[in-house]
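Missing here: one protein chain of the complex. Every other protein chain is in place.
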Amino acid sequence: MEQTRRVFLKRSLTASAIGAAVGAGLLNPRSAFADAWPEKAFMSTNYKEVMKMIDGADTAESGHVTIQAPDIAENGAVVPVTMSSDLDNVVSLTLYTPQNPFPLNSTYEFSHGALPYASFRIKLAKTMPITAVARTADGKLYSATKQVKVTIGGCGG
Amino acid sequence: MSNTIRTRAMLNGDIAKIMALINHPMSLKIVNGKTIPLNFIEQVKAEINGKQVFLADWSAAISKNPFLAFKVKGAKAGDSVKLSWNDNKGKSGSTEFKIS
Partner (left out) sequence: MKTIRSISAVVATSLMLIPMVSLAGSQPNPEQDLKAFRQYFEQRFPNTPFKDFSNGSFAKGIGSPGAISQWQSMEEFPPYDFAVAKGKKLFNTPFPNGKTYASCFPHGGIGIAQNYPYVNNKTGQVVTIETAINACREKNGLKPLPWLKGDLADISAYMFSTSDGKAVNVKTPSTPAELKAYETGKKIFYTRRGKLDMSCAGCHTYHSGQRLRAQTISPTLGLVVSFPAYRAKWGALGTIDRRFIGCNKNTQAKPFKPQSTEYRDLQYFLTYMSNGLPINAPQWRP
């Protein structure tokens, strides 16, 4: 447990509230965590609504984010994905899968030297663009999108 | 239980890439076209020398026996890494190791 005061960053804080908290010295961008699993966001089926819940806005500027995923998935049950960003002060990287049953796939938070990078394997229900969104401490959002094809395998699916 | 998590750490200069494979069903079911998450890991936390550096919030759309890799700058040999997970059924697991 840290000695310094911590502000738990709630997902519903707006960019300006974050800015105010940073300004007041209450929020070190690298030490704030939303420790609770964001249930509401994971249960939502509305892409824009989910992005607002997690990232505070429903649109992002593209660039400064890299997303690696196959062009054609060998099997939709296991699609390797890597997200990264070249920006400083990245608070989180989030993966959205708009055409999966739930648009929010996963979200990752970084602090104390962890680089904005995450590599993992996901389930995709069908062909779709997947989007990585990086959020910096000032609340700005940056994104990258990759189209992944998911087909039934020829040798029995 | 450390046998639910297999880990590997690669140190490149002062950047450590930490990889983990977790033994977990990450299950869901589809009923009448509706997807229902069943048993899945909600969070994976990573601490280095007692400080939390990385937090993953997951859904059931993460693959079974999930893989995870993250990177930490300023890492060095001898640093202690602790990885822990907890799922929606209240189960959890963790492992600790030193970067070599």
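So that you can tell them apart, the chains are marked A and B in the order they are listed, and the count of residues begins at 1 in each.
Note that a residue touches a chain if its C-beta (ideal position, glycine included) is under 8 Å from a C-beta of that chain, and two chains touch if they have at least 3 such contacts.
Every value quoted in this text rests on a predicted model; they were computed, and no experiment measured them.
**Student:** Using the touch definition from the header, name the shown chains in contact with the chain that isn't displayed.
**Tutor:** A, B
**Student:** Given the full complex, what residues of subunit A touch the hidden partner chain?
**Tutor:** Given the touch definition above, subunit A has residues 70-75, 77-78, 80, 121, 149, 151-157 touching the missing chain.
**Student:** If the missing chain were put back, which residues of subunit B would it touch?
**Tutor:** Considering the whole complex, subunit B reaches the absent chain at 3, 6, 8, 19, 21, 23, 63-65, 67.
Throughout what follows, only the chains that are shown with their structure count from here on.
**Student:** At what distance in angstrom does the C-alpha mean of subunit B lie from that of subunit A?
**Tutor:** 16
**Student:** Spell out the part of subunit A that touches subunit B in their complex, as residue ranges.
**Tutor:** 2, 33, 35, 37-38, 42, 77-80, 82, 97, 100-102, 104-115, 117-125
**Student:** With touch defined as at the start, can you tell me which subunit B residues reach subunit A in the complex?
**Tutor:** 15, 19, 28, 34-35, 42-43, 46, 48, 51-64, 66-75
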